[in-house]
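One structure is given here, and the rest of the page talks about it.
The complex is shown incomplete by one protein chain, all other protein chains being positioned as in the whole.
Chain nomenclature is as follows: A, B and C, assigned in order of appearance, with residue numbering initiated at 1 for each chain independently.
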């Protein structure tokens, strides 16, 4: 057993954090609006760090550090509130392609920073990647997809869009080759996303059947694990800011931080943060065990709510505005609660796997 | 709408509380051990106050104040941690007999302070009075009962024992005329109780069918409402003692009560107490609505846990001993959590009635 | 004791209901039902106030001589409850529900004659200048200076959290007229014409995108001393009087019950991988438990109502209601946001009221929503409701107050 990061990963963490500190001060992040600007930022960051490949196989030109690299990078991104497609592309689709096998072309593109995303969530799925209503039917030798994919992050900014759909052979993964029929919008955390409005849309089958379903599930679990790590980064900044703010801010002639009730509140935030950091490790190192990933996501989802809410509460009204970064981080922690399935959904999955 | 007690009820409250203050100082309560001594105390109290009839119909010699009298008496009993069969006999069986009708003989005995109890709970029932596995079969013209009634309070000290059982005509109420086959014990709150081990035990049918089932449900709801009020009395004493203790007790050179964290804790206890007092009123005044009774019991069950636990926590180790009264009250609040169905059971009932 | 309304009360409620039914246009109902915070759309709110005013119901709590109604506490409660059930927008509170009481209690005859009828008619629309950037719940620490200069006070400084300052033509505020005394002394309660030169309003963008809050800057703003309420340097007395009204003013249970019912309905049609959300026992139990708490909260409100009848004030227990009400309200928004799922993470403030321009946000051309309307509202309400435990004396401060006043600590 070893809970220390290897030297390579420690360097990776430092280089990503360091770069973000220099090139993504919060004022820049605040002014970064819209998917195009965010995609440009991703390309810039990839150009500087090549981080897309950190966790991907060396055969694709990646560094081969796997889920631990995902954890390290996602946590650093969270710390700076960077809005990037890292989790959607490198982590989720990276895992998907690796599990499917024989996808070196797309994999190589991914490791080079191309944005490939997977549309898997639907109105009913609530984090369950195997709950798919979108239908794929064979029209001559062309597959046609019908259904709606909900809140597909980065779909309109992507180089390639994959989607899941039901086929006669079981769950399948498809690539949409032509224009993607989409309605795009932004999310409460500023990230770009879109509904994919598939209505007989032509697509290319990549894989279908049990192995494809297993790869989809593994991919979404890998994304879930990474978002846990991102949450840790977010929460660490929120707590740091809150401790700092309460030391500065005076009420009734005393620093807020001198009130015992607020001290204990921040201690509880810290305990939640430590639990979440442990949870992120659990998810990264036991990513093949869905129960472990669910335990982690439920922890991070609840901690994100608690720490987000209390950071706002301790900042007072200012925490509810766009003036300070705490409000912006709070929007991301709030989104994380429901992204990849909320704590209840993961408790349900864990219950079915481990309890009854 | 009127949330003030009528003059009669206010006097009743004062007289019960006043008598208990004089005749049941805590030292006496602490030394009162075993069902016989508790039954003797009940008889003494009944002789002095005649409180058994407070809520019962005037036709039985009662005062006819109904559920509000039950509330007032139960809260006063709770305040002094009096261990009496009031809720089991006057409230629960009183309501049962009133609903059944035509039970003036038993009713009159009840109003005079006789102890008549109803064995309704079974291993599986968890507060659901309509979940009955005990079977009644007709053997010639004698009904014979088979099954186990669990934790029937005051059964071994009772003058008359009634039980519920399934009959071919639906749920029935029976009176056991001969010796009651029982294994008696005491509960964590010191009250006497027994398992009734019915094994072809002869009994007299009092009523059976839908009306009987409705009367049983109403009786148990009335008992539930009264135990909510008792809980309010218990919690009020626990909070008063805790406030007082933290004012006296010093740590690090300061009274415990001066620590903001403990102040806020006690404020939260107080808020829970106020909610519980409102819940007890809801249950008493809307006793015919099972959803209202369930809302009340869930509130009181959770508050009893919170206030009991925090009273112990703020008393430190002393709260966990038999030295102070807080530990004894804590045992009763803990029993109340699970008595008449816990918060989860009542949430389930409410959900089925009101949500889905 | 009984928990039933009297026949008179019920008749009154029916009368109010009838009025709401007949006067509420679909647009006005939307103004009530698509709110994401305690503040409604300004224009629609004023339109509604005019209708209420025509009926004599714009300010029923006021003294009758100034246009109030001689209603019982129960009637006031029922009126507000019927308003909520009908989905009517609220009347903006700063004038009618706040400064008006102060003017009635401490105003000069001239102040009463000028302001009260105009507040009712909407001609005068107030905002509140209490908080300052360095002084939130701790009002006594406020710094904005008002220097005496002949018949005027000259204001310099800044106020923050000034709701509807863009729309308001008057502000009531607390200013520091004398320094060097105890913090509570030397404060003055003042009415300021917002069109006075030197007043600058800067909107604050909230996490939700809402922009009803503002920061207001004062640079050499001259205000005649005749606009002081009460005495100069004695504003703390006036402010304390008002604080009691603010804390006790709201009932929470009626509005939260409406939301719980709505959530139940939405959950019936919200799909999950295994049926509808309402069939998920864990979710349904969460909703049930919250509804149970609201049933209890309602009785607590009735108890306070009954108590208020006795001694005419709601006492320190209003702090308790503020804590409980805002915490249950945040719990409600959490549950709704949870129910909204991934769809609840889509940002679509154009669906709400006030639905005006949101900084840096372009609504879709068709104005439609992703998912259902309630899912669009869910995250924005969740964000805005976080203000509940912060504003009007944070819940931490309320607990300090309760420790002192109710527990004697």
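We take it that a residue touches a chain if its C-beta (ideal position, glycine included) is under 8 Å from a C-beta of that chain, and two chains touch if they have at least 3 such contacts.
Model, not experiment: these values are computed from the prediction.
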Contact residue for the chain not shown (choose from A:30, A:175, A:250 or A:286): A:286
Residue among A:100, A:298, A:311 or A:326 touching the omitted chain: A:298
Residue ranges of chain A at the interface with the undisplayed chain: 1-6, 9, 68, 243, 247, 257-258, 260, 263-264, 266-268, 270-271, 274-275, 278-279, 281-282, 284-286, 291-292, 294-296, 298-299, 344, 346-348, 350-351, 354-356
Residues in chain B touching the chain absent from view: 33, 121, 123-128, 130-131, 150-151, 183, 185-190, 193, 195, 250-253, 259, 261-262, 305, 309, 312-313, 316-317, 319-323, 327-328, 330-331, 334-335, 337-339, 342, 344, 347-348
Interface with the unshown chain - residue positions in chain C: 281-282, 285
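Everything below uses one rule, namely that only the chains that are shown with their structure count from here on.
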Inter-centroid spacing, chain B versus chain A (mean Cα positions, whole Å): 52
Inter-centroid spacing, chain C versus chain B (mean Cα positions, whole Å): 42
Length of the line joining the C-alpha centres of chain A and chain C, rounded to whole Å: 37
In chain B, residues with contacts to at least two other chains: 260, 264
Of all residues in chain C, the ones touching two or more other chains: 396, 399
